[in-house]
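Note that this complex is displayed minus one protein chain, with the remaining chains in position.
Up next is chain A:
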């Protein structure tokens, strides 16, 4: 189905797409950086409520858990209503959460307002932003992804001094109030997520020209994704609802059939493994530096170096991943960057003194940026832009567990052995393992896809309309057949153009 949509109307790959990238930049930036940036207020809150530091740190953990765990909810809502209303509602929810947090009188209320409500709002920001990039870009998608993901370090670098300034001038209550207003800017970002109009045109034409021959499932599915109330498919949809059975109905909201998808499973297993060792080194970098005798400000500076290198690495990775040498084999590049990240951690214990740690921070920042920039790009590549909506929700809820487990496991290792190097070795080993796993499995996957491509090309000898119909029907039956890497539309698009020039056209 995505192949047909691609041929009928390819994503613009530019124009308004760059504005959408900017909106996604802001949205993703807030989603990732906010939980970290808010830690500046914790000391004061701890003193105010008379709790221990770990009780206050739960606020951040709950926020992060909700942001990842509410992924499926996000996906369902985007499948139903499209990205724009979801992001705007998410921004509103964040604002309400933080404003009500300003009036909290107990730490439990803070857990709910800051942790749960704001976390949910951020989840409704994160997933749709990533999804809409997939809808607006195809040929330049890695660059767009890299640029959008760069929002995270930039926001973190901005939020840290901003939060300090707000705290010095307004105390924690006033700061929460103002941060609520700042989070409302996510609504502005959401407003920029114009539902993509090009595919609508193709649907309209398909309906007019092909009538009932047009795969009904495709039409309803596209109308789900890019719903415009002023639009005809509403009638078609009500007709279809009665015809669908239970499984398909659920799959319409959240595509559980993805769990049969080979590429998706490979990605899921590899990423779950990777996240066990992904965030722990950042959390423990400053304490490790202090442990080996570096003063507090230099230790904090290490994290700034990391953030700055990260900021530059993400768009750069996007550009590299978009080049014609890397794009077809982007999964290998992703596996390489994970393994590179792991290698950095394994070498960290060898770093002696401040200069060693600075070098480590630079390489870590580079590796971290590379992995993050391609995190969603590779999923899109494996699963296709249409099913990406559900895929991202399912992936984030499964990753949620390992993300939250990573730093505490690292902490327990440090406490047990009394030495930081074992934590670095553990993280490095886990990531190298994840990288190797992904590399091998993707090699296998590429081969299988090449095989299936050959089979499909053989079928292409049949009349083209039959093939489109078959594709549409096989939408629900044979997922593996249709969801090849996104290069399919690229190559087929070229073919399509050729055939058009020759006078024949496939619709």
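As a convention for this text, contacts are C-beta pairs under 8 Å (C-beta built on N, C-alpha and C of every residue); 3 or more make two chains touch, one makes a residue touch a chain; residues count from 1.
Please note the rule applied: contacts and distances are computed from a predicted model.
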Taking the list "Embigin", "Tetratricopeptide repeat protein 4", "Colony stimulating factor 3 (granulocyte) a" or "GDP-L-fucose synthase", the UniProt entry for the undisplayed chain gives the protein name "Embigin"
Contact with the hidden chain (one of A:58, A:170 or A:354): A:170
Residue ranges of chain A at the interface with the undisplayed chain: 8-9, 47-48, 50, 88, 99, 168-171, 173-175, 177-178, 180-182, 184-185, 187-188, 191-192, 194, 202, 205, 209, 496, 500, 503, 505, 507
